[in-house]
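Up next, subunit A:
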Amino acid sequence: MRSTPIKYSRTPSTSLSGAAAPRSSTPVRGRSRPQSQCWRKTSLRFLPLVLACCCLLAAGCGGKTEDGTTAGSPGATGDGPAKYTFAVIPKGTTHEFWKSVHAGAVNAAMEIGGVEILWKGPLLENDREGQINVVQDFITRQVNGIILAPLDSQALVDYVAEAGDANIPVVIFDSGLEGPPENFVSYVATENYNGGALAARRMGEKLGGKGDVVLLRYNPGSESTGQREAGFLETLQKEFPEVNILSSDEYAGTTPESSLDKATQVLNRHREEIDGIFAVCEPNATGVLQALRENELAGKVVFVAFDPNTDLTSGMEQGHVHGIVLQDPVAMGYEAVYALHRHLQGEEVKRRIPTGEYVATPENMNTPEMQQLLHPEQFQK
Partner candidate 1 sequence: MTSPSPAAKTSAGGQPATGQEPAALLDMYRITKRFGATVALDEVSLQVDEGSVLALIGENGAGKSTLMKVLSGAHQPDSGSMRLDGQPYAPAGPHEARLAGAGMIYQELNLAPDLSVEDNIMLGQEQSRWGLLSRRAQRQAVTAALDQLGHRDLRPAAIVRTLPVGLQQLVEIARSLVNQARVLVFDEPTSSLTRHDTLHLFEVIRRLRDQGLGIIYISHYLEEIREVCDRYAVLRDGRSVGSGSLSGVSEEQLVSLMVGRSIDELFPQVPHEPGEVLLRVSSLTRRPLPTDVSFEVRRGEIFGIAGLVGAGRTELLRALFGLDAVERGTVEVAGQPTAASPAARIRAGLGFVSEDRKSEGLALTRSIADNLTLSRLSACSRLGFLSLNRQRQAVDHWMQRMQVRAAGQSQPVGELSGGNQQKVAIARVLYQHASILLLDEPTRGIDVGTKAEIYRLMGELARDGHAVIFVSSYLTELLAVCDRIAVMSRGRLRAVRNAADWTSEDIMSIAVAGDEGTADEGTNAGPPPASPAPTGHP
Partner candidate 2 sequence: MTDSPAPSSPKQQPAPSVPARGPAEGGPRRHWSLLGSVVGPFLALIAVVGLFGAADSMQGEGGTFLTVRNLQALSVQTAPVAVAALGMTVIIIAGGIDLSAGTAMALCATVLAWSLKEDVALVIRTGGNVQSAAVDVKEAEDRLTEIDRNLSAADRQLESSGLPAPRRERLQNRRTSLQKEQQELQTALPVLQQRLSSMEQQSATWTRFTPAVAVVLAVATGCLCGLLNGVIISALQVVPFIVTLGTMTFYLGLAKMLAEETTVRPDRATQVPDWLTDFLSIRSHAQIGGFPLGVWLAILLALLLAVVLRYSVFSRHVFALGSSEATARLCGINVARNKAAVYALGGLFIGIGGLYQFARLSVGEPTAGIGLELRVIAAVVIGGGSLSGGRGSVPGTLAGAAVMAVIASGCTQLGLRNPVQDIVLGDIIVAAVTVDQIRQRRLAAG
């Protein structure tokens, strides 16, 4: 994977060498010096500003070495020019999930060769305007393609269209986008409905087709979790008619804390009847697991979670968690980059690319495949 073709090392033009950081740092810094000196002469007042700008340059050069690399290899100075520059815009940059997407994207870029990945999300998760700005800036920058996980299915529509105006193809991943489908090339994501269905089957199987279960919803208006919830409920009704749904109208909120509170309430109310519980996303599952433990119901109530974390994985080892529906973020990044590249090569690309859903159980969790999904690869500099 890492073997980058030597033939690209002699670049025909230096135009892109700026992308490879160590080179660019010298000229930029060199230029700043006379500038700042002449400022100091004009006025001491701007000294702090000058300092800040120097800081910007220094930080800038540092930052770029780490991130602006072509996907070739870390010592990418010898690399050929990237034929394509792809901007990958996640919903946030701090969550592990996105780091796995990043890893997948970089893997694909290295396989293809000559693709540069620019990775940049909004400063805060949930900052729609920040994400819009990032999209616009990459359009200005005239990247070859944009891979976007829209924070809002509606707010980003116009700006994806704007990319279309500038002839920049867009691949959507993770969450859907409204608006005319011709605005983007492909939608690469988990089949959330199917994920919910998988959870329902695991639940039904574990309960032996009989019992009372609770569905803890995420937050009103969230599309992906809504699909999971629908998939879960409808599959249960269809395939396990004798499983009774005790409650399906409680929203656990977006944080583990709020989920803990809500789950505790629900468990108290249905303590006598409850046989199973499904939490539709990772923060909720974390809260529910804790609630189960605090109520001494862990292991006694069948618990199916969605998305892994270390807490849930170890909970599964202890027998407190009976199933975790897994997505494949690495595949998401990987498939998205490939889809965009194929599109640019003039090849046909599927409108919808599912990235697969899996269920980890105490029985299969130690198989290599499940281990890889439970502990997905993360991007490292």
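On how the list was made: all candidates are chains of the complex that A comes from, given by their letters.
Convention: a residue touches a chain if its C-beta (ideal position, glycine included) is under 8 Å from a C-beta of that chain, and two chains touch if they have at least 3 such contacts; residues count from 1.
What you see is a predicted model, and the numbers here were worked out from it, not measured in a lab.
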Candidate from 1 or 2 that touches subunit A, complex-wide: 2
Residues of subunit A defined as touching candidate 2 within the complex: 15-19, 24, 27-28, 31-32, 43-46, 48-49, 51-53, 55-57, 59-60, 62-64, 66-68, 93, 118-121, 123-124, 126-130, 132-134, 136-142, 152, 154-155, 157-158, 161-162, 165, 178-179, 219-221
